[in-house]
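My questions will all concern the structure given below.
Here the complex is missing one protein chain, while the rest keep their positions.
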Amino acid sequence: MLLLKSIVLQWLYVGLMAPFLCGVIIKTKALVVGRVGPPLFQPFYDLLKLTRKQNVYSQTTTFIFRCAPVVVLSSLLILSLFIPLISQPAPIRFAGDILMFVYLLGIGRFFLIASSFDTGFSFAGMGASREAFFSCFTEVAFFMNLIILALLAQSISLSQMIGASTPLSWPLFGPALILVVSSLFLILLAENGRIPVDDPATHLELTMIHEVMILDYSGRDLAAMLYGAMLKFLIFAGILVPLLVPVRLGQAFPDLLVFTAGLIAIAVLVGIIESIMARLRLNRVRHLLLAAFALAFFGFIVTLWSRL
Amino acid sequence: MMTTWINASCILVVFLALSILASYRMAGMIHLFAAQSLVVGLVPLFLRQFSLSQNDLMIVAITIVSKSFITPNILFWAIRHVPTRAEVKPLIGIGASLLVSALLIAVAFWVAASLQLPGLSKSNLVLPCSLAAVLLGFMLLVTRTRAISQVVGYLVMENGIFLFALSLFDAMPILIEMGILLDVFVAVFIMAIVVNHINEEFSRQPMTLVRSKMGENT
Partner (left out) sequence: MIRFAWQVPFGEFSLKLDPLNLIFLLSIAVVTLCAGLYAGSYMRAYRGVRSLAAHAFFFSVLILSLVLVVTANHVLLFLGAWELMAVATYFLIIFHEEKNSVRRSGFLYLIATHCGTFCLLAMFFLMAQAAGSMDFDRIAATAFSPAAASVIFILALLGFGVKAGFFPLHIWLPHAHPAAPSHVSALLSGVAIKIGIYGLCRIIAIVPTLPDWCGYFLLMIGVVSGLMGVLYALGQHELKKFLAYHSVENIGIIALGLGVGLLGRTHQQPFIAALGFAGGLFHVLNHSLFKALLFFSAGAVMRKTGTGAIDQMGGVAKLMPWTSGLFLIGALSICGLPLFNGFVSEFFVYFALFQGLLLFPLKSAAFCAIGILSLALMGCLALACFTKVYGIVFLGEARNPDVVTSTRSPQDRGLDLPAGMFFPMLVLAGLCIWIGLCPWFIARLTWQAGTYLTAVNPAFISGQKIFSALGQVIAVSFGLLGIMTMVLLFQRIGSRIAALPRRETWRCGFSGFTPRLQYTAASFARSILECLKTILVFRKTGSAVLGEFPARVSLASGVHDAAEDFVFRPFYGRLRDLAKGIQKNRLRYTQVYLIYILFFLVFLIVLKFR
């Protein structure tokens, strides 16, 4: 019963926070270039609007196309339960949950890529190819970071690895943590298709990966896909925040405020990066991701050195 | 507490060296190099826990000024006169050189682990990071084809050597001062190389080719 309560509360928080963060990014981008921008809650209205629209299906598609939004959204919904809200422990936590974490992302990716083939259109196929390509880099870099965190925290449970209840000591692990945080931030940008990797603002021309794959979706399916993307951003940001903020107040509510502030700070940072940078050329993206890996690898070496 | 700062700045030095390796725009490289030099210049302060003699303070000041302001500005001046502002075709691709440099870092740490030097605690990252910076600078030097990026590679290497010398700060301060002198010498040397290379490039390439290369990179 306690578990059920914590699940419901977590979903309530995450579910409301995810579109809000998306709104924060959009607002930041608008403010940086001197516009007023849409209201912070615009993503909510957009999602609500989409749920009232009808789905249009192409005659080429099969059941995969209809399954994909369901699988993507549900895998991300359950993934959001892996994230500890600092001192509010994650509803799902056990030794080895990180493996489940990565492979649940994988199942969503499988259906996303398959569904973009399902439309029978080469543009979506291109997006799928890039997603598969870049995910190889991000996943390896992500695992490299997980290895470092496992070594630092001596645990293979996500909540302990990112130091949810007792933070990892920055004075002690500082050098490795700098590298982990920067590497994870690059992974966050890549996994969510944010700007140096992909441009989420449009559907054509500038956008080459994620939005291309969901090009043919409409109505509730599109809402599910977009909501999934928002959740994914929150999940990755939620991994970063406990690492970055080494303060734990010890009580659920003030810590939640700290966590929220951390999430918003990351969203603002992403918004600023989106405003001042251009999307990288596609063949440069892998250099960025390899840099993320190299940083993490360096962190691994430093960690091993400190255990020497 | 000081060890944390020293370690963090050492990490930053290698981090920035990696970023230089990952970037292909020359302006970006120079900015990163300037940042790296600043960090390197600050390390003596941490090593001596901010209690430096007048003489040492002078050294720190000269280092920072010469390496993170004067040299980058010379380089910026130089790239204003270069037709291509980005690395065109590195000998080894950026991706591969990143992976190789990750391995080089591992090698540097391995060497440092087996190297016994006086006056260094095991947990100190100065020695391995300085070696890593030297190796990464060398990597940059050998893989890049543009004069400016080669010079940046050389300078990164030089930063690594400086850091290496700092790790022996207590033992032989004279070496540091010699290092500074070497820096000044290097700065002059670089200018010569840069100007020379640029002239060479201008005389070798007809302007049309230069144009087409510009188009390729913008």
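First chain written, first letter: the chains are A and B, and each begins at residue 1.
In this text, a contact is a pair of C-beta atoms (placed from the backbone, for glycine too) under 8 Å apart; a residue touches a chain by one contact, two chains touch by 3 or more.
If you're wondering where the values come from, they're calculated on a predicted model, not measured in any experiment.
Contacts of the undisplayed chain with visible chains (whole complex): A. When the whole complex is considered, the residue among A:G106, A:P171 or A:G250 that touches the unshown chain is A:G106.
Across A:I26, A:I83 or A:M144, the single residue that touches the chain missing here is A:M144.
The residue from A:D216, A:D255 or A:E274 that touches the chain not shown here is A:D216.
In the full complex, the hidden chain is touched by subunit A at residues 54-62, 64, 69-71, 73-75, 77-78, 81, 92, 94-97, 99-100, 102-104, 106-107, 109-110, 113-114, 116-126, 128-130, 132-133, 135-136, 139-140, 142-144, 147, 150-151, 154, 156, 204, 215-216, 219-221, 224, 286, 300, 304, 307-308.
Here, only the chains that are shown with their structure count from here on.
Chain contact summary for the complex, subunit B toward subunit A: residues 1, 4, 7-8, 10-12, 14-15, 18-19, 22, 24, 94-95, 98-99, 101-102, 105-106, 109, 113, 122-123, 125, 128. Per the touch definition, subunit A reaches subunit B in the complex via residues 170-172, 174-175, 178-179, 182, 284, 286-288, 290-291, 293-295, 297-298, 301-302, 304-306, 308.
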